[in-house]
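Everything below concerns the one structure shown next.
The complex appears here minus one protein chain, its other protein chains still in place.
Moving on to subunit A:
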Amino acid sequence: MITLATARRILAQLRNDHRTVALMVLVPSLIMILLYYVIDNEPVFAQWAPALLSIFPFLVMFLVTSIATLRERTSGTLERLMASPLRQLDLLLGYGLAFGAAAVLQVALALTVSLTWLGLDLRGDLWALVLVALLNSLLGTALGLFCSAFARSEFQAVQFMPLVMVPQLLLGGIIVPRDQMATVLEWISNVLPMSYALEAMKLAVMSGDLGSDFWRDIAVVAGSVLLALVLGAATLKRRTP
């Protein structure tokens, strides 16, 4: 009940902010189009597209959540909520639901553009791709919430984005295949959730192979979401110093 009211409230906040919604929904599609024309080669574009489709939901939701929850912390609304019957999980799931819905919209548009205009060839099932994108957006939301606890200002919160994002991209196997990295880097890559999200997205889009590898990847990403939610909940203290 409170979870749903919270999700509705966050969506209402988004609705009142047209520019943010426009940026959230349109930018991924615009970048897909830009990438298509920069590469100018459909098979190569088809290799990059799944990576981008899994990065956007994570990236955008991480940014939006870390700023939104930082605002709740600094404006006193979080203190008001912590003095109310709302449970920490209500807030976390509320953010997850609201931004998950926003992510679906975002991916739906980017995907429509990619599959029609940009001629992306989807071998796998559509639902598999949407599932990965949704899990990625939830992972971004949960990690954003967790990281916002360590930022004192919006300047700092934004700086967490490259910190969380860039290593995961460099080690995620899109630039250099993971098994060709130095052993230590491969180990690190093995514990970063984005490695599994990228692999699952590749399997879903390019080979249509939804076998045990795909489901193992999904399980790892889902587990990371749960872990990040627990970590995020731990940063929401009823009593603060």
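Following the convention adopted for this analysis, contacts are C-beta pairs under 8 Å (C-beta built on N, C-alpha and C of every residue); 3 or more make two chains touch, one makes a residue touch a chain; residues count from 1.
The rule we apply is simple: contacts and distances are computed from a predicted model.
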item: Candidate names "ATP-binding cassette domain-containing protein", "Multicomponent Na+:H+ antiporter subunit D", "Cytochrome c oxidase subunit 2" or "Lipoprotein"; UniProt protein name, chain not shown; value: "ATP-binding cassette domain-containing protein"
item: Chain not shown: contacting residue from A:R80, A:R123, A:R152 or A:R216; value: A:R80
item: Touch list for subunit A against the chain that is not drawn; value: 1-2, 5-6, 8-9, 12-13, 16-17, 75-77, 79-86, 238-241
